[in-house]
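Left out: one protein chain. Kept in place: all the others.
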Amino acid sequence: MSNSPIAVEQHNPALRHHFADMEQQRQASSLGMWVFLATEVMFFGGMFCAYLIYRYWYFNEFAAGSRSLDIWLGTINTAVLICSSLTVALGVRAAQMGKRKLLVVLLLLTIVFGVAFLGIKGVEWYTKFQEHHIPGSSFSADNLIKEYPQIRIDPSHEQIFFSLYFAMTGLHALHMIIGVGIFTFLTYYAWKGRYTPEYHNPVEIGGLYWHFVDIIWIYLFPLLYLIDRKPLK
Amino acid sequence: MSEPIVPSKLYVGIWITLLCLTVITAGVSFIDLGPLNTVVALVIATFKALLVVLFFMHVKYASEKLSKMVVVAAVFWLLLLLTLSMADYVTRLWS
Amino acid sequence: MATAAITAERENYLNREYGIRSWLLTTDHKRIALLYLLSITFFFFIGGFFALLIRLELLTPAGDLVQADTYNKLFTMHGQVMVFFFLIPSIPAVLGNFLVPLMIGARDLAFPRINLLSWYLYIIAGVMMLHCILTGGADTGWTFYTPFSTAFSNTKVVEAGLAIFVSGFSSILTGLNFVVTIHRMRAPGMTWSRLPLFIWAHYATSIIQLLGTPVLAVTLLLVVLERALHLGIFDPTRGGDPLLFQHLFWFYSHPAVYIMILPAMGVVTEIVPCFSRKRIFGYKFVAMSSIAIAVFGFLVWAHHMFVAGISLYSALIFSILSYLVAVPSAIKVFNWTATMYKGSISFATPMLYAFGFIGLFTMGGLTGLFLAALGIDVHVTDTYFVIAHFHYIMVGGAVMGYLGGMHFWWPKISGRMYPEFWGKLAAMIVFIGFNLTFFPQFILGYLGMPRRYWQYPPEFQVLNVLSTAGSTILAVGYLLPMVYFLWSMRYGKLAEDNPWGASGLEWTTTSPPPTFNFDRTPEVTWEAYDYANIAAPEEAPVEQ
Partner (left out) sequence: MHDTFPLWPVRASTTAGSVDALYIFLVALGAFVSVSIFVMILIFATRFRRRKGINAEQIEGSTPLELTWSVIPLCIFMVIFVWGAVIYFNERTPPRGATEIYVVAKQWMWKLQHEEGPREINELHVPVGRDVKMIMTSQDVIHSFYVPAFRIKQDVLPGRYTTAWFHATKAGTYHLFCAEYCGTMHSGMIGQVVVMEPAQYEAWMGGGGAMGSLASNGESIFQQLGCSTCHRSDTQGRGPNLVGLFGKRVQLEDGRAVIADENYIRESILSPAAKVVSGFKPIMPVFQGLVSEEQLSALVAYIKSLNQPPSGSAGTPSLVPSTKPQEPKVQ
């Protein structure tokens, strides 16, 4: 580290005035994102806590609600997100190596995967809307009660499952939308050639964020879709 | 720069593993394992998350322990929230 | 003095630029600290005004000054404003913002623009809160207990909840900035064991802000959704559990108490060695006790719920864990006391506040032992005993620490000295007024007067009158510093760079500091609190 940062000679234009050097700046932004992600874990954590408790109380309703979700779409969406994580990881690698065009392509692919995920999610939500599974005054669990006579379902407990389902997937989708927004910016600046092997923190920390959102889904998938798929007796 | 450049083959390998695990976890859920279903689902999810954190998010290659510490702290605090609140719910009916 | 005259002419962060834009778009942590100072002072007086109205209403047993609904809104808004818009940002966002980079020898916080964003979020939240207050306010108590808040109250619960939701992000961003700054921006030679304990306290505070606040945010979000859509998550008639809300709420709101008190402890840990001319006693233990408080603070939340209907077994667990957090607090008190032993103690205003802090915090902490004792808690929870207890911590502790810190660093912040006589006078008035206000409430609580009562049985009146009388004295004590701080900005004696002869890098730069804090990045070769090698000022710097 330089002792007198005011007189930085080989001044990289991306170096902000209060950092001594690029390395310090990079490490600070990366730590900042990690700490922010820890915060995000707790943000989702409140909902995971509510989920855990009500799943413990109302397992039947959670199982029935879980069965009513489309496991195909859920699995495909998980795969889509995993693919997007790969393109992000490769994108960061491209940025590290200064391959501008490859970086742009990979970032664009990530956006495409992200939008595909949101689209599939939208289809799932729309189905739920048609089935009157959106919590609120029009909520009804009648079709579930008919479909799964073996499972005892209390409609208001079923509503709690769907409240949590929409709250958790909704919050996750919100993060995805923000992620797509961030990646749009990243793509634009990558296209303009702003990122170099020396300076690509934004790609790196944007990538961290994207992977985190992926991890949340990696948990949401079994917690919501796979609660109880065993053949019913 | 202190960050390592990871070979893309490794990334692709991780990616394939993740996809396989996704198919496995979805498939296993149809087999009746009793309470083990949940355990298996969570173990697979955690393994997948670990792969993403260690390789895609470069925690394995980080030169210092800081990002590991942040991950551990976040998980620790989450478990704190979950276990201590569950401590109430699980024991409410004890008598 | 010659040096002072030179100081005044030097370019510093205050006179470098002028004009509204130079303030509203600044990324200088010192200017943002002053923006925070102005805003939290504003909210402090709003919250204080509500407090005075509450005390006036309680002068008589009958509810005669305001209507019951108005009273309920008053204590709700008093709590919300004081907790979320004054106490939580107070020391971290003002003194912490100003001092963290200075103390570790950095030119700014790691993310100056995020720091400014944090202030803007605070202001947005503040405007939402003010709008909520002016259009009727909420009446749920600052605790938002369900199902009252979600299904019964017909006041502005959603608005208040969203205001606090937004203010939470402001708090998170401040914490994030501190953690990264402390890890990444320390000057060469500034090792962890050389950090001022103020920094350790802020590091611990930031951990809580980062890991607790999001849980509150998501909980308030669920309350808002529940209120709008009747999801049933907290509604027992729909299968929800109101206690789940309490768990989630206190998971943040108990540690939040440590967000308020830890920075104040940090301030006191700077003041006591300086005015004793001694290295802090047991540096490592004081540092580690801050971290221990931050961690243990998360293990005890359900001690707010011993009579709420939680299981007996979890009550036992949370009670015993609550005692764990008392140990590091006790360690701190003993270490401050031991620091004075064989010192060379002088009695400037900051030291008086530090004495006040130690005394009041000790009493607040000891009464916490009462509340953690299950059998006693059943009787005194939700009574004035609890009110007295947490005001001893938050007002007797956090606000005393804040005022002490403001006096201690005022020369550095403003470049001027405050008038010492008035400072001492105000400190005495605050101390006396505080005790008169809140001590009677311990007795009221044990007698059984429940909190949040608009009217009360007549036998409680004498103690309530005492308390109200004390609150007016306290109000004077709080107004005085505001007046003389403002006065001193123009008429105060110019401050030297290090008027107290204090250790710490912030005193090695000019008063007020230049925009980038140091002319050249300092290199630290000495331990913290190196009072063996710093001369005490010849005379008390302010008495001329």
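Per-chain residue numbering starts at 1, and chain names A, B and C are given in the order in which the chains are listed.
Note that in this section contacts are C-beta pairs under 8 Å (C-beta built on N, C-alpha and C of every residue); 3 or more make two chains touch, one makes a residue touch a chain.
The structure presented is a predicted model; accordingly, all values stated were derived computationally and were not measured.
Across C:Tyr323, C:Trp422 or C:Phe439, the residue that sits in touch with the chain not pictured is C:Tyr323.
Within the complete assembly, C:Asn72 is the residue of C:Thr26, C:Ser39 or C:Asn72 that touches the hidden chain.
Note that of C:Leu52, C:Val158, C:Ile291 or C:Leu366, the residue touching the chain absent from this view is C:Leu366. Contact with the undisplayed chain is limited, among C:Trp23, C:Phe334, C:Trp422 or C:Phe439, to C:Phe334. Across the interface with the omitted chain, chain A contributes residues 152-154. Listed here are the chain C residues that touch the chain not shown: 63, 68-69, 72, 139-141, 145, 147-148, 151-153, 236-237, 239, 242-243, 276-285, 306-309, 311-312, 315-316, 319-320, 323, 326-327, 330-331, 333-335, 337-338, 340-347, 355, 358-359, 362-363, 366-367, 369-370, 372-379, 381-383, 443, 446-448, 450-459, 462, 531-532, 536.
As a working rule, only the chains that are shown with their structure count from here on.
When the interfaces B-C and A-C are ranked by how many C-beta pairs touch across them, A-C comes first.
For the pair chain A and chain B, the distance between C-alpha centroids works out to 14 Å.
For chain A, residues that reach two or more other chains under the stated contact definition are 31, 35, 38, 42, 45-46, 49, 53, 57.
Across the assembly, chain B contributes residues 66, 73-74, 77, 81, 85, 89-90 that each touch 2 or more other chains.
Only residues 66, 73-74, 77, 80-81, 84-85, 87-92, 94 of chain B touch chain C when the two sit together in their complex. Across the complex, chain A meets chain C through its residues 1-6, 16-20, 24, 27-29, 31-32, 35-36, 38-40, 42-47, 49-50, 53-54, 57-58, 135-137, 154, 156-157, 159-160, 163-164, 167, 171. Put simply, chain C touches chain A in their complex at residues 106-112, 114, 172, 176, 179-181, 183-185, 188, 210-215, 217-219, 222, 225, 229-233, 237-241, 244, 247-248, 251, 516, 520-521, 523.
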